[in-house]
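Of the protein chains in this complex, one is absent; all others appear in place.
Presenting chain A:
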Amino acid sequence: MNKFASALAVSAAMIFVQTSASQAEEGTSTLQTVKDRGNVSCVIGNSFPGFYSLNKEGEWQGMDIDMCRGVAAAVFGDAGKVNFLPVQWAQSFTTIKSGKGDILSKGMTWTLSRDVSQGLDFLDTYFYDGQGFMVRKDLGVTSVKELKGATVCVLTGTSSELNLADYSRTHGLDLKTVVFDDSAVRNTAFFNDNCDALTNDKSGLAAQRSAAPNPADYVVLPETISKEALSFAVKQNDSEWANVVKWTFQAMVAAEEYGITSENVDDMRANSESPIIRRILGVEGDLHVGLGLPQDWAYQVIKNVGNYGEIYERNVGPDSILGLDREGTLNALWQDGGLMYAKSFR
C-alpha cells in the first residue's frame, strides 16, 4: 500500500514537473547558473559503496563523488565547491529537470528508455558493470548454466530481477527467485543459506562477498548476464554545460593515457615538451575558450581529483571497499583492451 501510494504521489509530481519545468529557466545555460551560484550541485543517492557513501567524518566519497568534484575543479579550480544532493531514485530525474541539480551521477545505468523519456542527456560511461552471480564454494558450481532449478536471492523492482528472468527463460534454467526489499536483508538471507545464489551487479557482489562471515567460502561465477554502463547525465539540450562535464571526464582519461597524475602534474606543466600534454594542461593553445572555462581547467581537475586510474584505484580498486581488479576488464584503458578511450585534445 505504502509503495503504491508513494508511486502515485511521485507520478503525480512528475506530471506537474514536466509541465512547469519546461517553462522555467528556458535559455539560460547551466554553466552560467553554476558560475553565479558558486557551486556545482550534484545529484547522488543515499549510499552505494564505492560510488557514493558517507564516511565516519561525514564526508562523501566514491567514484560518483569524484566525478562531481572534478567538474567543480574544472569550473572553479576548487574541488570543494560541490553541493551533494542525496535524493531518492524517483526524484533524481525531476531534480535535474527542475534545474535544482546540475549533474546526475549516482551509478545510473545508461538505458534507452531513460535517455529518451526522462529529459536527460547521458554523456559518458565512467564504469562498465554487469550482472553476475555469487554462490557458495562447496556447491562446486563453476558456471551459471549449472544452476538449474536453483533459488536466487534478488532485490525486487530492480533491473537485476528482470535480467534474471530473461536469462532464466533464454537458457531454460527454471531459476526460482527469492525477492527482497532491502539489500542488507537479502545478503543476510544468502549468507544464512536461504538461497543457492545471489545475483547483483558484479561490483556489488565483490563488496557483498567481502562482508561475508568467511569470504573464502563464496565464489563469483564468471558469467556476466547484462550490460550496466554507469554514466552521468545532465539536463537535455544544454550543450554548453554538457561539454564541460563531458570534457572533464575526457581530461581524466586522457591524463591517465599520457601518464599525468595528481603528483606529477605540476612538473609536467612546467617541463613537458609534449604538445599534447601542453595542450591538455593549458600551457599552449586556446582549447578552454570553447568550453567557457579558465585556461588551467584540466590542470585543476587532475591536480584536485587525479586521473581516471587514480580515481578508480581510490574508490573501487583492489585496496578499496570493492576490491575490483581493473586489468582485463572493460574499465581498462583502450590500449590495455578496455573501453576507456579519450577523445582527441585538439
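A few comments on the model shown:
Heads up, the rule we're going with is that a residue touches a chain if its C-beta (ideal position, glycine included) is under 8 Å from a C-beta of that chain, and two chains touch if they have at least 3 such contacts; residues count from 1.
As a working rule, contacts and distances are computed from a predicted model.
Among the names given as "Quinoprotein dehydrogenase-associated SoxYZ-like carrier", "D-inositol 3-phosphate glycosyltransferase", "ATP synthase subunit a" or "Polar amino acid ABC transporter permease", UniProt records the absent chain under the name "Polar amino acid ABC transporter permease".
If you put the hidden chain back, the residue from A:118, A:199, A:231 or A:320 that touches it is A:320.
From the options A:63, A:87 or A:103, the residue with contact to the chain not on display is A:87. Contact with the undisplayed chain is limited, among A:53, A:199 or A:331, to A:53. Considering the complete assembly, chain A touches the hidden chain via residues 1-2, 5-6, 8-10, 12-13, 16-17, 20, 24, 46-49, 53-58, 83, 86-88, 91, 94, 98, 100, 184, 187-188, 207-208, 210-214, 320-321.
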